[in-house]
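In this view, the complex is presented without one of its protein chains, the others remaining in place.
Note that the chains take the letters A, B and C in the order they are written out, and that residue 1 is the start of every chain.
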Amino acid sequence: MDQFDSFVQLLDTNGSIIDNPRYQSTLDAAALLAFYRDMVLVRQLDQQATALQRQGELGLWAPLLGQEAAQIGSARAMQSQDYAFTTYREHGVAWCRGVDPVEMLRFWRGTMHQSWDANLHRLYGYQVIIGAHALHATGYAMGARYSKRVGTGEVGRDQAVMAYFGDGAMSEGDINEAFVFATAYQAPVVFFCQNNQWAISEPTKRQSLVPLVQRADGFGMPGVRVDGNDVIAVHAVTMEALNRARSGQGPTLIEAVTYRMGAHTTSDDPTKYRDGADDELWRGRDPINRLRTYLRAEGVLNDDLESELSREAESLAERMRQGCRELPDPDPLSLFDHVYAGPDARIDEQRREVAAILSQERVN
Amino acid sequence: MDQFDSFVQLLDTNGSIIDNPRYQSTLDAAALLAFYRDMVLVRQLDQQATALQRQGELGLWAPLLGQEAAQIGSARAMQSQDYAFTTYREHGVAWCRGVDPVEMLRFWRGTMHQSWDANLHRLYGYQVIIGAHALHATGYAMGARYSKRVGTGEVGRDQAVMAYFGDGAMSEGDINEAFVFATAYQAPVVFFCQNNQWAISEPTKRQSLVPLVQRADGFGMPGVRVDGNDVIAVHAVTMEALNRARSGQGPTLIEAVTYRMGAHTTSDDPTKYRDGADDELWRGRDPINRLRTYLRAEGVLNDDLESELSREAESLAERMRQGCRELPDPDPLSLFDHVYAGPDARIDEQRREVAAILSQERVN
Amino acid sequence: MTELNIVQAVNQGLRRAMESDSKVLLMGEDIGKLGGVFRATEGLQKEFGEDRVIDSPLAESGIVGTAIGLALYGYRPVIEIQFDGFVYPAFDQIVVQVARMRYRSAGALYLPITIRMPFGGGIGSVEHHGESPEAYFASTPGLRVVACADSTDAYWMIQQAVASDDPVIFLEPKRRYYQKGEVDTCADLSTVPPMYKARVMVEGSDCTLIGYGPTVTTCLQAARLAAEDGVKLEVIDLRSLSPLDMPTLIESVKKTGRAVVVHEASSSGGVGGEIGQSLMQSCFYNLKAPVLRVTGYDTPYPSSRIEDDYLPDADRILDAVEKSMSY
Partner (left out) sequence: MTELNIVQAVNQGLRRAMESDSKVLLMGEDIGKLGGVFRATEGLQKEFGEDRVIDSPLAESGIVGTAIGLALYGYRPVIEIQFDGFVYPAFDQIVVQVARMRYRSAGALYLPITIRMPFGGGIGSVEHHGESPEAYFASTPGLRVVACADSTDAYWMIQQAVASDDPVIFLEPKRRYYQKGEVDTCADLSTVPPMYKARVMVEGSDCTLIGYGPTVTTCLQAARLAAEDGVKLEVIDLRSLSPLDMPTLIESVKKTGRAVVVHEASSSGGVGGEIGQSLMQSCFYNLKAPVLRVTGYDTPYPSSRIEDDYLPDADRILDAVEKSMSY
């Protein structure tokens, strides 16, 4: 099946607006300009991080290149009281949740397992185990329901949860169990699947011969398929799904059709399993270009704004280069912190052992 | 939702035939009489085993009462070269695969983990772990495909696999992963879900608010919902699904809507969680009665045949009572057999230890 | 003093935990109307409602995974795994997610989740209903693993587990569920002995028996029989499998010079080996004999008709004691 026969699109690849009877965008020029800025900056962030990995400053990095619209459009639909659970690739979501790009690097540089304060940003850390966090998101959403933070209609009170994962994740038992629990308890969770066409080297058809969004109906929730490179459409469908969730109408599955323009991670070599043709095709569907074309046509975006933005991007990159190198290495003794709430005899003994080794080393 | 709004039914609860444009039954009077005999005998088998458990001869038993049509109708659609994987409740399937009822008791009496010779009957033993065997069935079906035993059109060569499980199992990750693999590899497997309305004390709606059969489409396979108490309809839909599988058209999900008329197992007490009303309702949908009414109306079944059948049933029960008590207890030293293919020092040492204990005991 | 069997004590303990903290939720298969297949949650849904005693869909990974989310939201989920043999589908969520949340987040997040599980064999049931998976969990950093052996511990330890800010695997000795005991339910939770301390049940000078869960009763039987022959066995109920209360074990072994660990789980890779190795490391010169193990054998759990030959009994324990004394 061609994955592009049917999805919600409000801005086509040429940057012109498409009428859609079902979904209208509420975004004004200023909002769209802000989205444009977000996308340009997270792409910069992504490229800078990739460069830092090449320079040996990071152990690994998972590029989001090509998925800016899917991440920005959806995350900008969230409200502050909402909560999100993501994979290792949702730097754009972290950006929208107010995480400092330098903070994001901690995980990849290997100075911390969780890059940022989850409670502060209401965003769980990067999850590497495919699918596992969809259940955490569902449970968190159940919590909102049990705490009467759903369907009250009170602005800022009702909560929803976003669960981000990829096309490959759709095959994991945990994802499907998350669908079972979310529908069984009508939990206010939105499952946001970025179908970027690849799970490392495996194309989406290895996971499913039918559109992934079709899975939703089988579990008893609405599913919507959206052009994941159309930030306007992504925002519109996510807004609706989040509103459904907050108002107590239960979960939704969104399949955002997009493309992983880069490697799976900095240790991956896509030339081994995919040819340039697709890359070519998808460069024509670039999420940033089409919005740029539109905004320039509308006269909202001009050279001054663009050069200002590129200056901003450059200083962001600069701040990342410096901030990354300045990230403090963990104290070796922190090995033993936070294994348990209270003290533990084994752990304490081992801490003393390492402390002794370290002081020896200092002596020598 | 009412689960009975839409399913395939060819014989209604009053025992009259219903025309169905889509499914015609190929069964003649003799065949239907044979099905009737099967159902009467497995119900007898089931009641006798339940009685044996009450008398302390079995550790446990999972009654099939009420699910005779679902099991007989589907298993009789299998061919000898096919293979089946079942749960702990499919005694009717074992019956159709030629397993001796006394053999079935081994597992429940605790003399063996696997009651019968899986290779001989092309039927895997009772699986207790919910959902696990659906993956085994899918893998076995993949094997048939890799071995060119699918789609050849050669009679008796093409193989299909039946995977039996319940409504509760639909929530397990393994079941959903089985759907993923079966569709991804177009494996010749038929997923036969007996929706008997209950997973121990939990009604089907705890697992899903929509009909279970809807799950099929989401994974990209056909799904069919059938009156599980209508042996003719069950046989017809299963025949078609098995033919699809053998001919290389891939998997099918069948939801057989039936009812667990008895307890979950002999250690269960349904009065704690369900009222008599349902039982009453479903007694009116009894799978055996309606076929009996039909066969008698057709003059195929008469008093002579019925009393002959009840004699046969009684001698079956008698054979089970006697055979059960005569089942040999395992040799304690068999504890150590078949852990590994070859000898293992630890195991051998432990075997010697137990041998010593046993000879001591004989001395005292 | 109230007379309660172990499963009633768990039930009472859970009720009290729910009364004292409205954030405590119960989750699991068939725990609502049915009250669980062993009735450990009987009456609790009626009393606390369907939002606090939650019948879960049939998916263990889903139960533990959603409990993680609920805990992050601020709840204290108490999960019932119906039988030991059904915990494995949730293994990933337990050892990778539950066990590591605090460490991974450098203390910012933690999961006060209790996972209750009937464990051990000897009930004459079918495959997968008699397992002893404790070593898998006891060897996983970040988890606490405790086992109760009598009604008093069942009543208090379950409350301590629920109150703990660490995730706790709470093991209940299935085949002792109906063993009665006198419980002083009026005592105060803060004053009862912590669940991480082992308990000396019987004092003795000749050899130390170390058991937990169902084998504590077996060790006590063995000690009684030995006493008739004038052999004084010290019996310790381990109670906590992780962390191990080494001080209590060491003190005992320094006195007796000998130890026999008794559990139903297989010998190889079982908790007994860890205890033996730890004792060797900490009181090498006090050991008059190697620490010995009386355990289930290194096979899968057998059919019920021969499970008695598989399970440790007083005779096998006394043989081991004899062997130990012979060094």
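Definition applied: contacts are C-beta pairs under 8 Å (C-beta built on N, C-alpha and C of every residue); 3 or more make two chains touch, one makes a residue touch a chain.
In this text the structure is predicted, and so the values were computed from the model without any measurement.
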Residue of B:D28, B:E308, B:D337 or B:E361 touching the missing chain in the full complex: B:D337
Sole residue of B:T50, B:T86 or B:T138 that reaches the chain not shown, by the stated touch rule: B:T138
Absent-chain contact - pick from B:R43, B:R76, B:H113 or B:H235: B:H113
Chain B residues that touch the omitted chain in the full complex: 112-114, 117-119, 124-125, 129, 132, 134-144, 146-147, 173-174, 177-178, 180-181, 184, 334, 337-342, 344-346
Contact set of chain C toward the excluded chain (per top definition): 61, 85, 88-89, 91-92, 95-96, 99-100, 103-104, 127-128, 135-136, 138-142, 242, 244, 266, 268-274, 276-278, 280-281, 284, 289-293, 298-300, 327
Missing-chain contacts mapped onto chain A: 59-60, 88, 107-113, 126, 128-130, 168-169, 171-174, 199-202, 206-207, 267-268, 272-273, 329-330, 332, 334-336, 339, 344, 346-347, 350, 354, 357
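Following the convention adopted for this analysis, only the chains that are shown with their structure count from here on.
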Computed distance of Cα centres, chain B from chain A, in Å: 45
Distance between chain centroids, defined by C-alpha means - chain B, chain C (Å): 36
Set of chain B residues in contact with two or more other chains: 171-174, 206-207
For chain C, residues that touch 2 or more chains besides their own: 57, 59, 61-62, 89
